[in-house]
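Just one protein chain is left out here, and the rest sit where they should.
Let's turn to chain A:
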Amino acid sequence: MKQMGKLAWALWFGYAFLYVPIALLIFYSFNESRLVTVWGGFSTKWYAELLQNDQLLGAAWLSLKVAAMSATASVVLGTVAGLALARFGRFRGRTLFGGMITAPLVMPEVITGLSLLLLFVALEQAIGWPDGRGMTTITIAHTTFTMAYVAVIIQSRLVSLDESLEEAAMDLGARPAKVFFVITLPIIAPAIVSGWLLAFTLSLDDVVVASFVSGPGSTTLPMVIFSSVKFGISPQINALATLMMVVVATGIFIASLVMARQERQKTRDEQMAVQGG
């Protein structure tokens, strides 16, 4: 019993470590006082003020747009890369490619950001595109590093996918392109969705790469938050963070609920099938 008590204590400590900061943030978003760390009574005024703050809302909107676009682009590119690595057997330099696709995962963000900035500047001088830096360049930059994550997810899903499914479709008369869209894609759809969500989160979260490749007038939310720290955080940021957390948590909650239900249904069906002979 004593052992259990210790374990429970360790568990509580672990969770506290993870969630106390977040709870504190939510708590202070309802703070009356202008000072973030001094409690001045309950109020929702920062939420009201937040809705008036065009700069903050604009940045949030930009971040969401960039995240959605770069997640979509990286899902397309990552799927192609994952497919090549998982399916086309042994081609020359396969190991090299496999290693290189995961390199951006460990590359320091500062280096990624700087190198992309250099590329964009050079490109602009050479062919006149991209015209200045802004949403396009941030999206491209985010795609480059989120794509690596998506490729890894898709590749591992494809490796565990029974290849004879694709062969069966081909055997029944479907051409390779059709096999991909009618068989492979629907089956790996859950991996693509989770890849998209991961890419979306990574993009929403990024401040370093974005700082390098953004231009005037295109400031993402993390950049705004980061720069406002220098002048002291407004409780509005707390309110915004709380709102975002509610949205994200609700999304994850619903998704896991749906998935758990599907899983239960599937298990039940399988049991019925076994009993039915």
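In the analysis below, contacts are C-beta pairs under 8 Å (C-beta built on N, C-alpha and C of every residue); 3 or more make two chains touch, one makes a residue touch a chain; residues count from 1.
The working rule: contacts and distances are computed from a predicted model.
A.B. asks: What is the missing chain called in its UniProt entry, if the choices are "Spermidine/putrescine import ATP-binding protein PotA", "Cytochrome c oxidase subunit 3", "Diguanylate cyclase (GGDEF)-like protein" or "Electron transfer flavoprotein subunit beta"?
C.D. replies: Record says "Spermidine/putrescine import ATP-binding protein PotA".
A.B. asks: Which of these, A:Ile138, A:Ala169 or A:Ala191, touches the one chain of the complex that we don't see?
C.D. replies: Considering the complete complex, A:Ala169 is the one touching the chain left out.
A.B. asks: Even though one chain is hidden, which residues of chain A still touch it in the full complex?
C.D. replies: Residues touching the hidden chain, for chain A, are 162, 164-165, 167-175, 178, 183, 186-187, 266, 269-270, 272-274, 276-277.
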